[in-house]
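Take a look at this one; I'll ask things after.
All protein chains but one are shown in place.
As written, the chain order gives the labels A and B, with residue 1 at the start of each chain.
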Amino acid sequence: MITKYVLPILLSFGSHLVAQDEPDSKPTSQPTDTAEDRPSETKDDDAADAEEDRFTVIRGADVYTGTGSMLRRASILIKNDKIEAVGHDLDVPDGATEIDATGKAVSPGFVSVGSSGFGAPGTFRLEEVADGLNPWDPSIKLGLAAGITSFGMMANEGRDVPRGKSAVLKLAPGDLEGMLCATDTILSMRMPLDRQQWRKLRELVDQAREHLDAVAKFEEEQKSSAGKSEDKKSNDGKDSAKGGKKKDDPKPPKPPRGTEEILDLLAGKKLLWIDLGNASRGWFMGGPTNSDNEKVRQGLEVAELLGRGVVFNRPITGWVYADRIARTGSMAILEPRSRVEPDEGNPDITGSNLASAAILADAGVPVAVMSPTSNLTLMGLYGQDVNTLHVDAAYAVRGGLDNRKGLRTITLDAAKMLGVDARIGSIEPSKDADLLILTGDPLHYASLVDTAIVNGKVVYERQKETFYSHISR
Amino acid sequence: MKHLITTTLLSLIAAHASAQQERPLAIRNARILTLAGEPIESGTVLIQDGRIKAVGAKVKIPAGAEVVDADGGTVMPGLVSAWSQAGLSGTRRTAPADQFHGRFRVRSTRQSSPVSKAGSKVSDSLYARQDVFGELLAAGVTTLAIAPMGLGFPGQAARVALDKETADGFVLDDDTYLVIGCAPNSSVKKAIKSALDAGKKALDDRNKPKEEPKQPDKSESAKKPTDSKPSDESGDKPKKGDEPKPEPKPGDEPKPEPKPEPKPKPEPGEKPKPNGKPASDDKKPADKKPEKKKDPNAEAIADLLEGKRSAMLVVSTSQELAHYVEAIDDYEFAVTLVAPNDNAFGGSLWLEPEAVSEVGARILIEPELRTPHYTRVLHDPGAELRKAGIEVGYLVGDTRFEVRDLFYKLMELVRHGADADTVLRGVTSIPAAMLGVEKDVGTVEKGKRANLLLFSGDPLAPTSRLVTVFYDGQPVGKEAAR
Partner (left out) sequence: MRTLAIIAASLAATASAIAQGDLSIDIYYGDRPDVPKIAKLGPDKVESPKLAFRCAKVIPVEGDPIDDAIVLSQDGKIVAIGRAAETAIPDGFELVDAGDSWCLPGYIELHCHIAGRGFELNDTLHQTNPEMRTLDLITMDHEMLRNALAGGVTTVMLIPGSGSNMGGFGTLTKTWGRSPDEALVRFPGCLKIAQAGNPERYAGDLGMTHMGMNHGLRMTLERGQKYYQAWEDFDAGKGPKPQFDPALEYLRGLFRHEYPVCVHTQIYQVALQTLRELRDEFGLWTVIVHGTFDAYRLSEEAWKRGVPVSNGPRQFQFNYERGRFEGLAANWYSGGRHGFRHPVRGLGRDGIGINTDSPVIPQEQLQLQTAMAVRLGLPWEVGVRAITINAARFVGVQDRVGSLVVGKDADLVFWDGDPLDPRNAVEMTVVNGNIAYRRNAERPRF
């Protein structure tokens, strides 16, 4: 059941990472690639159950697509759980469910890069995430009211080597299958490393590379020896042990112990989050206090060592290294409003900067934002947790990001951090129909979610639920 | 010597008892809630030999009958507790399921490892003389099925007699239904699936042409230990294997014991239970020899898959139900649901009646009004479920306190708009049907066991008092409460 969902993700994910190598030119075109990948699939669906297709059309809203510019008074056609078309003159099949959103705004559902709750099993049971989901968790509706339609979660994070279990879940009330978006798209490790840990990491990466070389060689040999008689260069003993049968099942070299994660990273199958120890310090009395230049630099070295971009989780001084972060194809998750004063005694440029998101984005780095508190609490202070994720995007805008990119920090770019941007995060044909109909501009502080749609289904309606129906807007 | 005395004594009692038996008992001047039709405003129930001989407005009371004047009180069938942990060690519930009434709260999921011992019987861990049985009887429970607790397949429930001092006649039925427990985690789901797979395999073996019984024997017995991993538990239950245990029922009467006579068990007559028994009956005597060692756990599940055995599924939330549905994959078999811990955090089942009806047509719930999360609006869960065509029975309670509360709770349901007859059927005829004993108990009808409750007024009126409990026609005195 898990594989059913994960496989397509991983496949599309690989292509995304390739696109990532040239951050300047590609990012926006990447979803279109995916769209091209898929039509055949979609057609199969058509053939299979043309009868049961369920169409929904949302009309008259200002559509914030999350990629291009906002489309005024446009329509969105949803087919089953996917977005079929976006634009002004759509061919809407008869019998489609009409949703009139005139005067409202439509945005991709918000993505929290790291939360718990919302029907997720406790982190200690993440290994069996699919079997522990609770799509009836009442907090799911709260999350939807806040505009969150997906979130990532992690467990067993790595320390000195990449490790960890992860899942991306959707807030799909009552829908066990619909909740699971992806698993194991992320690994993590913590900075800084000491010398010994560095040596260990380098060794692992070397071993992994040697292994890849061996595999490549092996495959070449297989290809060249195809049709020919046996090749005596076969290096493992098993072949010779089996004597005559060798040709049928020569075994590819086995990956050395402990390199599995590295191999996944090298192959672009998973993303590596660099934990800088700043996450979720909370709002009370000021969040993180120290600059993290050294840790960020080490994270960059990891990226360079792997030849793959990494994800910096809440860097404070990431903005200082914006170009290098961009060069490695890395990304960053920020908490824009958390303040760290510059450390006068440090020769580095230190301290946080409200303009971090803008500086990094200008350098070509995808940026996601998070709230000071990563969960949704009913006991806390309004405006400090993911109940108002859009406020944190707003602070990124205050720091210089434009509104369009600001929205991406909690939609498409947040999905990128989780490796699921081929599926969610923007309003484009073939993507999952996870949308919000809002009372206004998605980043405006007073905008409320009127309707949330997940997997093409209306899962939250403000007027029918209790949370915000008493507030006129 | 001692033995002799005991025997004599018992036979004396027996003689006395049987003498009494012949004398009919009439409860007259009663309002009778038959629960099988319209109430009889003023009528008579005539009882003989532990069974209802007649019931109606104009029943003639035979001469010599013992007459109980109900004085305008109400007679209704005794309560049927179809899923109970009375008499088992440990408790069923920790705290009232949702004491916050709709507030958001994180529930600690029932965490325990799954078991796969569908062949085991809870009757093996029961003994007759426990105060709780007498207390329940005095409180009005006249049919009691005790179910083992646990996740996966914890075993088979038993129906027991409530008035027994010794093991004799105590267990009326030791394989009433299979219990299935599901929780949202991988190990439980895997255990359920693999137990079902093992059951399927056993079923396939059964359906194989049985020409050469010897050869498959070996291969099977060789296979069993390996492929039925879940049955580890049964390892310490080899007693299960020695067939005598399950058998006694059919061969009950001929037993050389002198005791069973006094009260001709009401039981023997009926055998409506959809059990595997009949099938195995004709086989066993024939084969006799311990032949291949079948895995009793897998066999029990094979029965379930074949429709010969019923099951109760303990899931309290939509979350648990959804994971159960996923766990059983494509297997199809009917279950009765039991939801002892309605819980808004995992999704109340009564808010998803369609999902419930896809799994089973009957459900046992707590007789309580509930609030959906985040509101204070009271709902009647039973009413919501009935709307979807589901038969709703109520959990009666495991202690006399709970059973006493039951009538207040039912009263509240009625106040909220439920039909009184419907809620009373929920504690009598509906759970009786769940146990497959609906022909024997659950209503006040001719031919049924005379398990009756006599109230001073309407059972759901706060001023009414439970005057007398008749168990198999015998008034249960205070001493029965022990």
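Keep this in mind: a residue touches a chain if its C-beta (ideal position, glycine included) is under 8 Å from a C-beta of that chain, and two chains touch if they have at least 3 such contacts.
All values derive from a computational prediction rather than experimental measurement.
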Quick one: which shown chains sit in contact with the chain that's not drawn? A, B
Pick out which of A:Tyr64, A:Trp136, A:Phe218 or A:Tyr395 touches the chain that's been left out of the picture. A:Tyr395
Touching the hidden chain in the full complex, which residues of chain A are there? Just list them. 283-286, 337, 339, 341, 353-355, 378-384, 388, 391, 394-395, 397-400, 403, 406, 440, 443-446, 448, 465-472
For chain B, enumerate the residues touching the unshown chain of the complex. 100, 102-104, 373-376
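The rule is simple: only the chains that are shown with their structure count from here on.
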Spell out the part of chain B that touches chain A in their complex, as residue ranges. 104, 184-187, 189, 317-319, 322-323, 326, 344-348, 352, 373-375
Quick check on the complex: what are the chain A residues that touch chain B? 1, 121, 125, 127-128, 131-139, 174, 176, 378, 466-467
